[in-house]
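Just one protein chain is left out here, and the rest sit where they should.
In order of appearance the chains are A and B, and numbering begins at 1 in each one.
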Amino acid sequence: MKILLRPLLVAALALLICAPALAQRQIVVAQGEGVENWDPPVGWDSASEWIEMNVYDCLTFPDRETGEMVGWLAESWENLDDTTWRLSLRQGVTFHNGTPFTAEDVKFSIDRIINGSREQFIVFNQWAFVDTVTIIDDYTIEITTDYPDPAFLSEISGTGCGVVSKAYVEEVGDNGLANFGMGTGPFKLVDYDRDQHVILEANEDYWGGKPEIDRLVFRVIPEPSTRIAELLTGGVDIAPGILPQDLPRIEADPRLQVVQYLTDRVYGLTIAHAPPPGVDAVATSIPEIREAIDYAIDRDELIALAGGGVPTLTRLTPPLPCWDTVDPPLYNVNPYDPERARQILEEIGYPDVPGGPVITLHGTFGQYIAQREIAETIATMLEDVGFEVDLDIREFSTFRETVYRGSNEELMLQSLGNIITDPWIYILNYDSRFGNRIPVRGRFSNPELDTLAAAANVAMDPAERCRILNEYAHKVVNFRPTIELFRMADSIAMPVNVSWTPPPDGNLQFVNLTFND
Amino acid sequence: MDDLTTDEPIGGGPPPTKRGQATERTRRLFRQWRSSPVGMVGSVMVITVVLVALLAPALAPHDPTQHHRDMRFLPPGTARFPLGTDQLGRDLLSRLLYGARISVLVGVSAALVGGSAGAIIGLAAGFYGGTLDALISRAIDTFLSIPFIILVLAVVGILGPSLLTLILVLGLTGWASYARVARGETMSVREREFVSAAYALGGSGIRISLRHILPNTMASLIVLATLDVAATILAESGLSFLGLGVQPPTVTWGLMIADGKDYIATAWWLALFPGLAISFTVLGVIFLGDWLRDVLDPKLKV
Partner (left out) sequence: MTIYIFRRLLQVIPVLFGVTLIVFLMIRLKGDPVQQLVPDWYSEAQVAEVRAAYGFDRPIYVQYFEFISRAVRGDFGLSFHNRVPAWELVREALPWTARLALTAFAIAVVVALPLGILSALNRNTPLDLVVTGLSVWGRSLPNFWLGIMFILLFAVALRWFPVSGTGTFSGLPLWKHLFLPALTLSMGLVTTLTRLIRSSMLEVMREEHVTTAYAKGLRHFTVIGRHVLRNALIPVVTVLGLQLAWLLGGAVIIEQVFAWPGMGRLMLQAIYARDNSVVQAALLVSSLVIVFSNLIVDLLYSVLDPRIRYS
């Protein structure tokens, strides 16, 4: 009975709140998944991360255009030496419960992660760069790193960066925080029902000024066609991830517009350089086979399937630092040349090659746009130049448990994003010294890449770093630990009377949404 | 017209081992078939589907997995692609025909797997009685208490979907209803004269149950199996919707409709035709099962 009454109560309450102030601006956003956990370094699922960034603030924030880091809760910083950073914190900021924000909270938030474990915090390794956090005074802290870290300012705004209140977490405990988030962000959490909605209200005292949205609601709607129906009937106002086939229907509605933007995700093929346990050989251990695959794929056609994107050979994409110093460019190129692919295959005598003739292509679906269709199309493109392809599509959780855990053969379609706005993650990915995912799945170790990566990771001089990265990017493209395909676009439906630029990392941050009527 | 069968289920008659009785029964069935519109329509529908499934390679105008990349989303009505093409430019008609094979295969095999397992277990329970029966009966109750689709989902989710897993899981999770029916029928047949006579003549338990009892429980099991085929085809499509069904490049109606639902508003034919195909098959099977039940076994209700 209690539960039956609750929706009515909420509705009545909503009416009461809405009635006097007609100008209340409400935005309802549709999401495929709900927030699972309000603890920033724990809630690693995309929905949690995307929605949480409205409630929490981090120390720095990447400028979405230039990729430069700008001050957020940290107003300014100073690089005392290569491994010591002194940050001055913003003053007069308060948490949603009224307690003031101080250096104590920053130290507490970071110490929590680095003194925790991988079991507890998914981002544990990502924060391993921090050595110590020292409070200088109420609004100054010093962070030391284990080694010179050019990516420092980006890394402190990476996943799990939301600053929590020391007093609040000590009062409610980890479980309390997991169930009800509280930060210094532009919106404060009002009501949270795991599988139904998250209701946020504007933080009147936000240090960056009160956001224009008064009430921000996230609804959990797993089925894509239901999300479209809700959009068309006004049940929700904003929905990301609009599939290309639904665009005409939404654009036909005079109340709605569709904004397409480039995300930081790149579709690519992870390539096995050596066979997984129990398999004798993989054809992709032969460099020419990898090259032929690269030439066989028409990236523009894949982009058409996905409804937008930019072809690329590298994950060093804008606005990551150094992307524009890569020479010759590897971004926005499509080396499609099926004739050349056929010729290469003929020269090496395919199908009589070790591990041949069958090329296995692993894929899954439901995670990213047109995922299954892209895998199916790549399979036919490879067949067109003469490959024999075995398409192996699995449901995501099975995929994750089998293929993704190392049983992958020749090719695996996957999409990777940047958790921070720095080439750091791109470099790290191919570095075999840390047992990272791509070397693990590709079963390769490339000392040249490792050496360059080690140099790039500690190069504090930006120009020097870009020079190393240029060499690195070209080495990656020639060696082909992965074959990158295209940078993904996302289409987001929103009312015509709002202006909003979605950030490329997919975070649904609404502080900058404005109404233009 | 139903006087011959309604009062006396076939399970209650003498053992149908003599040829004369068998032909008599066939003749009776045929008479009833002709006089029942439900049975007639149902069997014609089912035979059509089975024929289509068998003859798919001969009937299909294209390779069902071939992408015609320049001809995506072609609406139905062209001579080359009579039912149009899908999001990757594959011929819908060919996919529909080939899809029939896997859909029917999954439906029939799962019913066979579940039916045989259930029949044997039920037979054993009914025939031997005692502790074995008590054990099996509780196992049946247990399985009937677990939501079927949820169990299938959980098991497929853990094992991962493949054609074989699907058939086995869909089949084996359905054994309990067969076992329940087989057990009941066996118990009613066990005490009959011809069984005692077989015993008196020195027949072994297994021989008697297979030769004399199993044939008498077949009628009810067949009725159950027809309905199970329909349920399985639908369950497979539901699993496909949830991403746990058969995976491409294998094509089933369930997968086609699950794929097509994202295009319902823009390319209606993608989900409509496989939907109609499933609907047609299930309707046919249910009609046939309904009629078989009326004819063979009026006592069987669920």
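We take it that contacts are C-beta pairs under 8 Å (C-beta built on N, C-alpha and C of every residue); 3 or more make two chains touch, one makes a residue touch a chain.
Being a predicted model, the structure only gives us computed values, none of them experimental.
Q: Out of A:E223, A:E251 or A:E464, which touches the unshown chain?
A: Touches the omitted chain: A:E223.
Q: On subunit B, where is the contact patch with the chain that was removed from view?
A: Spelled out for subunit B, the touching residues are 1, 6-7, 35-38, 41, 138-139, 141-151, 153-155, 157-159, 230, 234, 237-238, 241-242, 254, 257-258, 261, 264-265, 271, 275, 278-283, 286-287, 290, 293-294, 298, 301-302.
Q: Using the document's contact rule, name the residues of subunit A that touch the chain not shown here.
A: Its contact residues with the unshown chain are 3-4, 6-8, 10-11, 14-15, 36-37, 42, 118-119, 122, 175, 178-179, 193-197, 199, 217, 219-223, 225-226, 229-230, 232-233, 235, 396-397, 400-401, 404-406, 435, 437, 440.
Basically, only the chains that are shown with their structure count from here on.
Q: In angstrom, rounded to a whole number, how far apart do the mean CA points of subunit A and subunit B lie?
A: Computed value for the inter-centroid distance: 46 Å.
Q: Hey, which residues of subunit B end up touching subunit A in the complex?
A: 66-67, 69, 87-88, 157, 160-161, 243-244, 247-249, 261-267
Q: List the residues on subunit A that touch subunit B in their complex, please.
A: 224-225, 228, 243, 245-246, 248-249, 301, 305, 365-366, 372-373, 376-377, 379-380, 391-398, 401-402
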